[in-house]
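Note that one protein chain of the assembly has been removed; the remaining protein chains are unaltered in position.
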Amino acid sequence: MHFAFDPRTETLRESLLDLMERHVHPAEGVFEQQLGSLADRWAWDSVPVLGELRAEARRRGLWNLFLGKGHSLPGEEGAGLTNLQYAPLAEITGRSPELAPAVLNCAAPDTGNMEVLSMFGTEAQRKEWLDPLLAGEIRSAFAMTEPDVASSDATNITTSIVRDGDDYVINGRKWWITGAMNPNAKVFVVMGRTDPGADRHRQQSMVLVPRDTPGLEIGRAMEVFGYDDHDHGGHAELVLRDVRVPASNLIGEEGAGFAIAQARLGPGRIHHCMRFIGVAERAIELMCDRAEGRVAFGRPLARQGVVRDWIAESRVRIEQLRLLVLKTAWLMDTVGNKGAHTEIQAIKIATPRTVQWILDKAIQTHGAGGLSQDFPLARAYAGVRSLRFADGPDEVHKNALARAELGRRAAVRNRAAHTDVPQPLTTPAGSHQ
Amino acid sequence: MHFAFDPRTETLRESLLDLMERHVHPAEGVFEQQLGSLADRWAWDSVPVLGELRAEARRRGLWNLFLGKGHSLPGEEGAGLTNLQYAPLAEITGRSPELAPAVLNCAAPDTGNMEVLSMFGTEAQRKEWLDPLLAGEIRSAFAMTEPDVASSDATNITTSIVRDGDDYVINGRKWWITGAMNPNAKVFVVMGRTDPGADRHRQQSMVLVPRDTPGLEIGRAMEVFGYDDHDHGGHAELVLRDVRVPASNLIGEEGAGFAIAQARLGPGRIHHCMRFIGVAERAIELMCDRAEGRVAFGRPLARQGVVRDWIAESRVRIEQLRLLVLKTAWLMDTVGNKGAHTEIQAIKIATPRTVQWILDKAIQTHGAGGLSQDFPLARAYAGVRSLRFADGPDEVHKNALARAELGRRAAVRNRAAHTDVPQPLTTPAGSHQ
Amino acid sequence: MHFAFDPRTETLRESLLDLMERHVHPAEGVFEQQLGSLADRWAWDSVPVLGELRAEARRRGLWNLFLGKGHSLPGEEGAGLTNLQYAPLAEITGRSPELAPAVLNCAAPDTGNMEVLSMFGTEAQRKEWLDPLLAGEIRSAFAMTEPDVASSDATNITTSIVRDGDDYVINGRKWWITGAMNPNAKVFVVMGRTDPGADRHRQQSMVLVPRDTPGLEIGRAMEVFGYDDHDHGGHAELVLRDVRVPASNLIGEEGAGFAIAQARLGPGRIHHCMRFIGVAERAIELMCDRAEGRVAFGRPLARQGVVRDWIAESRVRIEQLRLLVLKTAWLMDTVGNKGAHTEIQAIKIATPRTVQWILDKAIQTHGAGGLSQDFPLARAYAGVRSLRFADGPDEVHKNALARAELGRRAAVRNRAAHTDVPQPLTTPAGSHQ
Partner (left out) sequence: MHFAFDPRTETLRESLLDLMERHVHPAEGVFEQQLGSLADRWAWDSVPVLGELRAEARRRGLWNLFLGKGHSLPGEEGAGLTNLQYAPLAEITGRSPELAPAVLNCAAPDTGNMEVLSMFGTEAQRKEWLDPLLAGEIRSAFAMTEPDVASSDATNITTSIVRDGDDYVINGRKWWITGAMNPNAKVFVVMGRTDPGADRHRQQSMVLVPRDTPGLEIGRAMEVFGYDDHDHGGHAELVLRDVRVPASNLIGEEGAGFAIAQARLGPGRIHHCMRFIGVAERAIELMCDRAEGRVAFGRPLARQGVVRDWIAESRVRIEQLRLLVLKTAWLMDTVGNKGAHTEIQAIKIATPRTVQWILDKAIQTHGAGGLSQDFPLARAYAGVRSLRFADGPDEVHKNALARAELGRRAAVRNRAAHTDVPQPLTTPAGSHQ
């Protein structure tokens, strides 16, 4: 056991920190400004400064870092990093959450879609969709969540995908489809049911649906606390009415949808969590700065006990959380998704509430301004609050985690019950009396 | 960065777990029973079964494991483990907190005193006191806390130590001196002031005071939630009236008391925290067992949402905490007490409240019995609650940790202020308009 | 709606506060001292100073105040106060929780038993047991809780009460029988099952069992944390083996046990809660005193932000809680136990955790001494912690309260569904377009 990053990680961290300091942070205002003058407010990835930043990132080899070991076939792009190597880089991008992930072509939901195509796509699918995604030329969306069911459980999905000759015909309703308002989101990975009669985890399949497919209607944009998140393509409601795609658009095989969704989940979870740890670190910095600069009742906030308590708590909490996320990344690298199951659940539970708490205190330190557009805090709060639902509400994960814990303990009890009772070294004194 | 224990740790863990399973746990009741029939209720280390268990521990080389690298001079006892190697062993002893540490001769406050003697003691002092302590023949106490001052800050200590010819003469009042009610606690490490005029951190010294020194009065036993903790020697109030010891009983040099106390602190903090993580793990097991076995409203508690929430939370919290304590141990091994300062504070803040929360839920799962002598839970709760004061209340540590965080951040701001402002890659669009 | 006490309450409060100030508080140490020299440590009500204080209380008419309206038949003792009048007096006794309730003959479990006898006892039962209880000559116990079942639900009780000729024969096991270790607890109200085949709430009955009845074995004393609560008769484990009492010892009728238990519950809940509010007020005072008197880092604790936060929070929380308990008392007076059901549950949930939180902070303000015998805080903490189980764990009450809330809301929805949909005043603008 040791706790230092390896040399490759350190080198990448330095380069990325330098990119952030020199280029990304200074460009944040520019990005927002240029975004404001777009004809289509959703077309965020056409903002000029983003293109320039991306060029710089590619020049430095800070491109598609998320695409890990095993995905990086010769000739393919992707950095071939382990989860543990990538995780601290994801944290750094969280310090500029609206811009940095996009600069590195490491923004959700494209990362997950690229992983899926890289692992399960046919050669034709990869050529048509993965290559332009890896090049940052197009965007994509992942259409799983449905308004009418608790879709945290993928087996509840009701959208139907029916084979009809050489096509699949899709009917259903989706919402919270992140990025889909962006006209440059050219392809949607749609999850639906191909075989309602099959085993619970074999009913679902995934198909690729190009944006311009007839019958695919991109409806209203969902808001989160008043934000429409147009700077990463919003969250769309979709209606699919007799949407017809060629059978070759199936990803993997029929019935593999649930398994693919699970495979997509683990790394994405780690990316999200690490980015939000970066968000929290930035919030702690802002809290410290404000606390030094703001005087109330004759003393800077930084010298007032309650504010110090918040700062200390923030540090204590974030240190613990980061270690757990990093350990989860290590487990995924060494024992795989399945062996890391409890930890993957644990970071889903621990991250949003920890970061939310820190953001709340950072906001409070800033006074009413902390809730406004003048600081990134309220926006980040909205983001992390929504993480308490993403991939299923915390409560679902806690329930599952407890069941596993109870199961492990029951196994120990059973084993003990079938073992000879251990004998004390000595006869109890009392037994002679 | 990786998260597996090294082979030596794994070997020792296996041997220790086996000792616990075969010998320690089965002897817990015997220990309590024999303790109950002692003539002197405080003389806990004279209980027969303890001697037998110790013999077994020595046979297995599970003895004085705490005495780390650098302490293990040739010919000396001590296992030469790093803090990171010892920490997971300390956790295991926490599963039987009244018995296991003593079985391994790794119980506070002797561990800290042995470290002090090992590092700072003269040859004569080591021969007279360290050798029998390492052999488990005698016990010791550490007399720092005073009733009248906030002695979490060692510089507040008021007990006076005055040189008088070849002697030191000590006057003062101490309380919460753990282990001191045990008549076999043959020597006390007493902290006091030798030079009130010196620099704040050079006023204090430590001297060895044998138990039978005239003027040393061992007063009443302090209680914690009604427990007198006689099974590890209680917590005594001491009065020192013109207590006279030879000048050769000084540990280190005059004025070194504060520095020695600091050196003693770090490893002890890790031991405590890891043991309490062991306590928490045991509590989670008991909570699971009870939840499976107890039926209310027609279903076992284990199938009720609120209880599952507690179990999941317990797991999520303890995993994070353990990683932070282990990282702290690693930092102490690699960059020393000083480099690990923030983390040593952080685990002091994080451990008691996390373990207290888990114990509270384990108790609640057990019903009123959980508060009683029938389970180890209430006793452990009292112990961990008192850890929120030990070495200074949480609030003191939070305050210091926040000050350090603010300082680090101010340094970054200052550095940034003296650097050329980074230039954006591009001119803001707005500037042309 | 108004929030002032009525004149009778004010007069009694003044007299009681004066009694507390002049006599009860000054006698607290004496009581403890005399208790320590008793031959039988459990016989707390034979302590001389208690007798003297009781005489003074009777002289002032501060006697049996709990015995409310409707119980005070002519010639009977009892003050005839409403619950709302008695509640603030109970709070005051909570400022000296070990002594004051006993001085006023208002200590549990006798109060509940006296109410039961007053409401449901035959004339003979009242003459034999109620009269000496009202006179403070004997003590009693209430034996409901059983070790093997979740006895928060009275319908789970397994102790059997079988009619045999003119007798009842009782077999079973009880624990946590408060007061029963006191040899002067002359009679036990025992809850058991007379008719296992009856409707769920008609299976139970209550019988009076004199202490010296053959077959009634008073076993070990349960501890709460490390306290045995001998100063109010401890908490006993009982075994009942073929215990035979005359049929005339039945309270009320066969099958009425559950209903009597419910009737006993409401007022007792209010007494407990108000007493603990008194405990909390005393803790706030101690916290303030300590905060003023203790200096750390150059300033009294009272000037440090975190401690001020605790004090403010304590005040904010206790004010809300007290109002809810008083409203509950008012509801019981005006609409009865049943109409006050939600509130009776709510105060059970709200009181222990609020008071526990305040005690925790008061303890923390006192440093390690706060956990010891030097202050009443740790003892009170143990008491209020056990209230989270008394009459069933919080979780049971929360569950029931939520079910009721959901039920009320469902009724509203149903009503709305059968009503004509209300019409807007105006046609929506959009409908013309």
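Order of writing sets the labels: A, B and C. Residues in every chain begin at 1.
One rule holds for everything that comes next: contacts are C-beta pairs under 8 Å (C-beta built on N, C-alpha and C of every residue); 3 or more make two chains touch, one makes a residue touch a chain.
Since the structure is predicted, the reported quantities are computational estimates derived from the model, not experimental observations.
Checked against the full complex, the one of A:34, A:145 or A:354 touching the unshown chain is A:145.
Chain A meets the missing chain through residues 145, 147, 150, 152-153, 176, 222-228, 294-297, 304, 306-307, 363-364, 367-369, 371-373, 378-379, 381-382, 385-386, 388-390, 393-396, 398-399. Panel shows chain B; residues 304-309 of it touch the chain omitted from the view. Although one chain is not displayed, its contacts with chain C can still be listed: residues 1-6, 21-23, 25-27, 29-30, 33-34, 37, 48-49, 52-53, 56, 84, 284-285, 288-289, 291-292, 302, 305, 307-309, 311-313, 315-316, 319-321, 323-324, 326-327, 330-331, 342-343, 346, 349-350, 395, 397-399, 401-403, 405-406, 409-410, 412-413, 422-426, 428-430.
Keep in mind that, in the parts below, only the chains that are shown with their structure count from here on.
Centrality by C-alpha centroid: the chain sitting nearest the overall protein C-alpha mean is B. We define each chain's centre as the mean of its Cα atoms; on that basis chain A and chain C are separated by 51 Å.
Listed for chain B are residues 307, 395, 398-399, each touching two or more other chains.
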